[in-house]
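Take a look at subunit A:
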Amino acid sequence: MIEWLSMGGYAYYVWMSYGMLAIAIVLELFSLAARRRHALDQVAQYDEEAGFEEKAG
Partner candidate 1 sequence: MAASGFFRYSSPASFYPLAGRLVPVFGWIAAILTVAGLYIGFVVAPTDFQQGESYRIIFMHVPAAWMAMFVYLVIAGWSAASLVWNTRLSAMMAQALVPTGAMFAFVSLWSGAFWGRPTWGTYWVWDARLTSTLILLFLYLGLMALRSAIEDQRRADRACAVLALVGSVNVPIIYFSVQWWNTLHQGASVSLTAAPKMAETMLAGMLVMSLAAWAYTIAVALHRVRSIILEREAHARWTQELVR
Partner candidate 2 sequence: MTAGAAIRWGLRRDLALAMRSRAEIAIVLVFFLLVTSLFPLGLDPDPALLAKIAPGIAWVAALLASLLGLPRLFAADHADGSLEQLALAAAPLPALVTGKVLAHWVATSLPLILLAPLAGIQFGLEPRLIGILIATLLLGTPVLAWLGAIGAALTLGARGGAALLALLVLPLAVPVLVFGAGAVESTRAGLGAQAHLSLLGAGAILSTVFGPFVTALAVRISFE
């Protein structure tokens, strides 16, 4: 297993590459979740404001 991880001595290069891919994907997925949360908050905020207008009107 250790031998496989060491990639014939090229471990640094191989894992830096795949590591960056993993990091990029994880970051993208996190940003997707954050964007969705933010968007839902925006909708809720508009809903609240619309509710106030209805009550006032």
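The rule is simple: a residue touches a chain if its C-beta (ideal position, glycine included) is under 8 Å from a C-beta of that chain, and two chains touch if they have at least 3 such contacts; residues count from 1.
How these were chosen: all candidates are chains of the complex that A comes from, given by their letters.
Everything numeric here is computed off the predicted structure, so don't read it as measured data.
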item	value
Of the listed candidates 1 or 2, the one touching subunit A in this complex	1
Sites on subunit A touched by candidate 1 in the complex	4, 7-10, 12-14, 16-18, 20-21, 24-25, 28-29, 31-32, 35-36, 38-40, 42-47, 50
